[in-house]
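This structure is in structure tokens; I'll ask about it shortly.
What you see is the complex with one protein chain gone and the rest in place.
Coming up: subunit A.
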Amino acid sequence: MILVEALGKTFGSAPVLRDVSFAVSPGEVFGLLGPNGAGKTTTLRILATLLAPTQGRAVVGRFDVVRKPERVRRLIGVVGSGMGLYDRLTGRETLRYFGRLYGLTKRQVDMRIDELDALLGLGDALDKRAGDFSTGMKQKIVVARAVLHDPDILFFDEATAGLDVMARRNVLEFVKHSASGGRTVLYSTHVMGEVEELCGRVAVLHGGELIAQGTPQSLMHEAGVGSLERAFFTLVERRLEVSA
């Protein structure tokens, strides 16, 4: 479960997130939709305990992100587009290293690596150094690293950015697989097609504000258009008119 109430964040004197509220139920794939600079990454970083909110509160699992950050981090797995790997470690060494940081024993990590190899097809990436990885191999290890400790809640932040068709498809299938296994997924993207394919509900962010939320169908209905992309533009234009 994820609960976000009147969340706000200011960098210096510049507000980047204002009064954002939403809730995600267990087993749900919830989309955060918005252009670059909308506040999606800031929201996810607050939920991942990397940033502290300047107003409002957020609860992940049963834990407040400010009061119990360590407990929150045990529950979550994060896949971000900017997240890299250690070039001089192999995929297996990377996973073993992060396994230790999640408090897993070597035996537990090795068993989990076998499971993830079967699920994600890690293959050669396990024994090659990350410096020699293709983009697809890199993304598989990044995903495997995020779910190594079998977290209940997953955050995906522009996780398919820069990936080829096959690698992108692997990520989308993995999100579906995670949700079908009962995990809660918060999926941030600016790609409408991915939201339509994956998300039961979606929140639209623009300029740090939440301008709409609901199922893709209800958003299209609210905007009076036939596609999510057109609904997004219509909702943004309406907000801009109100602001003006």
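Keep this in mind: a contact is a pair of C-beta atoms (placed from the backbone, for glycine too) under 8 Å apart; a residue touches a chain by one contact, two chains touch by 3 or more; residues count from 1.
Note that in this section contacts and distances are computed from a predicted model.
Engineer: The hidden chain: which UniProt name fits, "Autoinducer 2 import system permease protein LsrD", "ABC-2 type transporter transmembrane domain-containing protein", "Putative tricarboxylic transport membrane protein" or "Acyl carrier protein"?
Structural biologist: In UniProt, the chain excluded from the picture bears the name "ABC-2 type transporter transmembrane domain-containing protein".
Engineer: If the hidden chain were put back, which of A:Val20, A:Val59 or A:Ile76 would touch it?
Structural biologist: Going through A:Val20, A:Val59 or A:Ile76 one by one, A:Ile76 is the residue touching the chain not shown.
Engineer: Which residue from A:Leu7, A:Ala38 or A:Leu85 sits in contact with the chain not drawn here?
Structural biologist: Candidates A:Leu7, A:Ala38 or A:Leu85; residue touching the omitted chain: A:Leu85.
Engineer: For the chain not shown, which residue from A:Met1, A:Ala23 or A:Leu50 touches it across the whole complex?
Structural biologist: Per the contact definition at the top, the residue touching the missing chain is A:Leu50.
Engineer: If you put the missing chain back, which residues of subunit A would it touch?
Structural biologist: 11, 45, 48-52, 70, 73-74, 76, 78, 80, 82-89, 93, 97-98, 100-103, 142, 145-146
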